[in-house]
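Following this message is one structure expressed as structure tokens.
The other protein chains are all here in position, but one chain of the complex has been omitted.
Naming follows writing order (A and B), and every chain is counted from residue 1.
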Amino acid sequence: MAAVQKPLNPKSVVTGLAVELRNVSVFYSDYRAVANVSLPIRRNKITAFIGPSGCGKSTVLRSINRMNDLVSGARVEGEIIYNGHNLYAPHVDPVEVRRRIGMVFQKPNPFPKSIFDNVAYAPRLLGIRDRNTLMQIVERSLRQAALWDEVKSDLNKSGLALSGGQQQRLCIARAIAVEPDVILMDEPASALDPIATQRIEELMRELQEHYTIVIVTHNMQQAQRVSDYTAFFNIRKAVQNGVETRWGELVEYGETAQVFNAPRQEETADYIAGRFG
Amino acid sequence: MLVEQRISHIHEYTIGAPIQAIKSTTSDLRARPRIHERLIKLLLLLCGAISILTTIGLVAILGQESLSFFTRVSWEDSNKQIVVDLSATAVDNILKVSQSGAVIDSEVIRLDDEELRVISIEGDTITVERGYNNTEIAPHRAGIDIYTADTVSLIEFFTGTEWSPQVGKFGVLPLVNATLMTSFIAMLVAIPLGMGAAIYMSEYARPKVRAVIKPVLEILAGIPTVVFGFFALTFMTPLLRSIFGIHNVEIFNTASAGIVVGLLITPLISSMAEDALSAVPQSLREASYGLGATRLETTIKVVLPAATSGIIAAFIVAISRAIGETMIVAIAAGSGPNFTFNPFAAAETMTGHIARISGGDLSYDSIDYNSIFAIGMTLFMMTFALNMFSRRVIARFREQY
Partner (left out) sequence: MSGDSKLPGERSFLDGLEKRHRRGRLWKIFFATSIIIALLALAALFLNVINETFGSIAIQYEIDPLELTGGRPLDEVTDEELVAIIHQQLGRRFLVILRDELSVVDPSEFTTRPVEDVFEGQAYPEGTGELLINELSDDDVQFILLNNVSRPKLEALLLSQVAKEDIVQSWPLDWALFRFEMSEETRQQIDDIQAQIAQLSSQIDDLDRHVEDYDQQKDLLEAQLDDLERALIELKNSSVQARHYVDFPDAELIRYHSWLDSVFLITPMSSFPEYAGIRTAILGTVYIIVLVLFISLPIGVGAAIYLEEYANDNWFNRVMETNIRNLAGVPSIIYGILGLAILVRVFAPITSGALFGFNVPQQTEARITYNIGRAIGYDVLPDVGYRALILGFEREQLSTLEVDNVLTALSENELARFTANMDAGQYAAFAAAFLNIALPEPDENILAVPVENQRLADADFRRLVEAFFSFRQPSLIDFGLPSQDRFEQAVNESVTVTQLTPEQYNALVNELRQYSRLTLNGRTILAAALTLALLILPIIIINTQEAIRAVPASYREASYGLGATQWQTIWRTILPTAIPGILTGTILAISRAIGETAPLIVVGASTFIAVDPDGLFAKFTALPIQIWQWSTRPQAEFRNIAAAAIIVLLVLMLLLNATAIILRNRFSKRH
């Protein structure tokens, strides 16, 4: 591992920004999926990414904790600043980044293990073996994820045996077990029923106290309900040599109320009004 | 050419044939018995049924011939004689035996051509039933030898530690032991190699590298086993002998055969295990990486456990293959039953034994011929059970996702 000169300690930096994207472009091999995104992610706030499908909002989200590294041929240009470090600087270890910037996925993906083992997974990676300590971490995480009361009696049950909404909250509990700084959520409620969705939304509000949250959603009401800031992405097209290329771009960023009520861009207004996409 | 055929076929019905003719028949929608269609179906069913016949034939032949192996009577001279003449009447049923305290441990004895069933033994007196097994009751002179019947009991077969048909010893353990030894050594080699290769291909290798390695491993799997046998004898054995000393390692030994069997089944394990690993959903890997796990941690703690049943199935199929493997052990493991746990000593496996004794012009009514089937039955049962088990495990594995 390349040595980290300064530890990426969140407490040492006194700034309102948790993450800042500067001129970020994401490529898959030669294809540019997203171009020139610059965007602040504010600490202990919920930032929502919205836009039509294919606009690159998920791609940008996944580049924040370097999940795109796992896709062969993926490449990120520009800078993503986290606590004064560029996450894409050569010495940065993606494993370390992901420990601090957790992720919750679109489809609930608990491991085929017990509830306890799911939540204790990441702490164990960090070398915690003591059963009591693990138990405390698991309880705290499940409480934070508002799942404790439902599962406390059978922590040894398989994570797969839970309902969809519970599974997703389990995944959130799993993500917060190592106390990350930022939680990325990729359409966390899209596979859930309305009641489960509501629980997740409430949960996000509660988590906001401790964590910075970035959420990708295609549901504008959801973005409006839960987020403090909203970034709207859209698809750009160009025809070069008779070949049409498409890529995503950030259109507008601002406080959620402003973006939804008084969009600065006509495109945003059209999208919000449901005139396209 | 096939496309053309199809087109010309369409022509027949649309342009070639008068539309009118079709119309006149299409108004009649009653089902017509299509005899040739049924015949074809029957014929195809017969093709499929051949597989069932094969199995029935296998089980019947193995069962029947094993049965005749276990019921085959060989007569042994007990070195005891009767001391009083016997007349040719059924009531004359008391034998006086030469040595007192006669130990006759078989239920049936034979005097000349007559078989007699032993009812009780008291001291030197044996009470018998004359003319057993429909043999003719004949007079017997004093002084003739008593022959005792010797059959191979299931207990002797499965617990005896010596297999030498010439002297009537039929303990299958030496053969089974050698088979288990070579298979164990093979798994010792193949599990780490095969799993390592599978994990590398599934979790580490770039697609281009994988596209090269996979077919190369398949080549390894496609090489005839007799070639592996040659390799074991001319390469692996000298190698082992140069490492462990020429006096410690016999020319034929189970270690060399086992290692090469291991190489043979490595591709089997690696390809089945890789399939199982690749079938683990990407989302689980992402979840693990998203929690800050390294690639190794993700592989060991998430992917491997999720693929367990597929991997176990791969192991079982590999073991069953190793147990049934013949040529490598026939060439390199040795040709003589030997109950030993020394991997550097020669020992003949079940398959090797079958191959060796059936190699010559085997006569059909010999005990060797029958013993092939008893050993074959044992082998068949072992591999059949393993295969069934692995198919179960795979089926459960499929349900999981």
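One rule holds in what follows: contacts are C-beta pairs under 8 Å (C-beta built on N, C-alpha and C of every residue); 3 or more make two chains touch, one makes a residue touch a chain.
Quick caveat: nothing in here was measured; it's all calculated off a predicted structure.
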(request) Among A:S53, A:S72, A:T133 or A:T245, single out the residue that touches the unshown chain. (result) A:T133
(request) Check the options B:S288, B:S320 or B:N338 and report the residue that touches the missing chain. (result) B:S320
(message) If I consider the whole complex, including the chain that's not displayed, which of B:A255, B:I372 or B:V393 touches that chain?
(response) B:I372
(request) Quickly run down the residues of subunit A that touch the omitted chain. (result) 1, 4, 7, 9, 11, 93, 95-96, 99, 123, 125-128, 133, 136-137, 140, 178-179, 210
(message) I need the residue numbers on subunit B that touch the omitted chain, in ascending order.
(response) 1-3, 5-6, 9-10, 34, 36-37, 40-41, 43-52, 54-55, 57-58, 61-62, 65, 192-197, 199-201, 203-204, 213, 216-217, 219-220, 222-231, 233-235, 263, 266-267, 270, 294-297, 317, 320-321, 323-327, 330-331, 351, 354-355, 358-359, 361-364, 372-373, 376, 379-380, 383-384, 386-388, 391
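Simple rule for what comes next: only the chains that are shown with their structure count from here on.
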(message) Could you list, by residue number, the parts of subunit A that touch subunit B in their complex?
(response) 65, 67, 70, 72, 95-96, 98-100, 102-105, 107, 109-113, 121-122, 125, 171, 174-175, 178
(message) Give the list of subunit B residues in touch with subunit A in this complex.
(response) 206-207, 281, 283-294, 297, 301-302, 305-306, 400
